[in-house]
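Below is one structure, written out as structure tokens; the observations come after it.
Below is a slice of the complex: some chains, not all, each in place.
Going by the order they are written in, the chains are A and B; count residues from 1 in each one.
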Amino acid sequence: MDPLEALEHLGLVLPSPPAPGGNYTSAKTAGNIVYLSGVVSQTADGILTGIVGLDRSIDEGYAAARACALLQLAVLQKHLGSLSKVRGILTVNGYVNSVAGFAESPKVINGASDLFLAVFGEAGRHVRAAIGVSGLPRHALVELQMTVEV
Amino acid sequence: MDPLEALEHLGLVLPSPPAPGGNYTSAKTAGNIVYLSGVVSQTADGILTGIVGLDRSIDEGYAAARACALLQLAVLQKHLGSLSKVRGILTVNGYVNSVAGFAESPKVINGASDLFLAVFGEAGRHVRAAIGVSGLPRHALVELQMTVEV
């Protein structure tokens, strides 16, 4: 299935890709790998903020990771012209704004991983690391950095 | 020396590679680079948990980083069919579950670096970053993410 069709089946629409907040770019290609800047969790209503284990639940973290993944698809769509050029999702690094000692970051980052599988099928399966950190830009709940094969 | 022989000389046996805890994969190849998911410190006795500077020492952290490195070799062996296909270790990112202000993460991650040198010789020499973080999956002491050239 075409990735955009898959998104439509999920009831999802690509958001506007976020603008970089400094002298950097959202996406850069070297060889057949696209490197993507970290994006912070955001929807049309604004930044998804907070700290898992303090004022946010794992489910809210999952939704924030999914929002990050959707933003990265929007960045890719703009960078590549078409999501059909994606050969596979390669790597995902997920950073979770969380209390010290938080041990469930994989359950949070599953929000991104599950979406990539739903959109790209097995080609969306990637390697990843999920890390709990003490602070993210704009108080975001999740930040997601990744690479994609084209 | 063959990597498996080198491991035998060190008195080490490859463990079972850990199963991914979500919709991701342990290893993925693009071109001649193998990308590996982060693995958390674990032995046959279970997860090596704790926080360096609180209830764990730097030496315990070193052993945990070494355990991560051994797990990654097991992942590679399964993914490649043979460790002899490894041309070199390329990058290592080591995350250390540690108290705020912990400054000795390089001494911890040396546990991984030293093993890669012992197993692959100079080809095992890699670039790396060592970072202190506030939380890791399953309360693990160390998480290790890496790339390998084949």
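The rule is simple: a contact is a pair of C-beta atoms (placed from the backbone, for glycine too) under 8 Å apart; a residue touches a chain by one contact, two chains touch by 3 or more.
Computed from a predicted model, the values in this text were never measured in an experiment.
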| item | value |
| --- | --- |
| Oligomeric copy total, full assembly; chains in place: 2 | 3 |
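Everything below uses one rule, namely that only the chains that are shown with their structure count from here on.
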| item | value |
| --- | --- |
| Averaged-CA centre spacing for the pair chain B and chain A, given as whole angstrom | 25 |
| Chain A contact footprint on chain B (complex, rising order) | 21-28, 30-31, 35-38, 51, 93, 95, 100, 133-139, 143, 145 |
| For the chain A and chain B complex, residues of the former touching the latter | 31-33, 88, 90-93, 96, 98-107, 109-110, 113-114, 116-117, 125-134, 147, 149 |
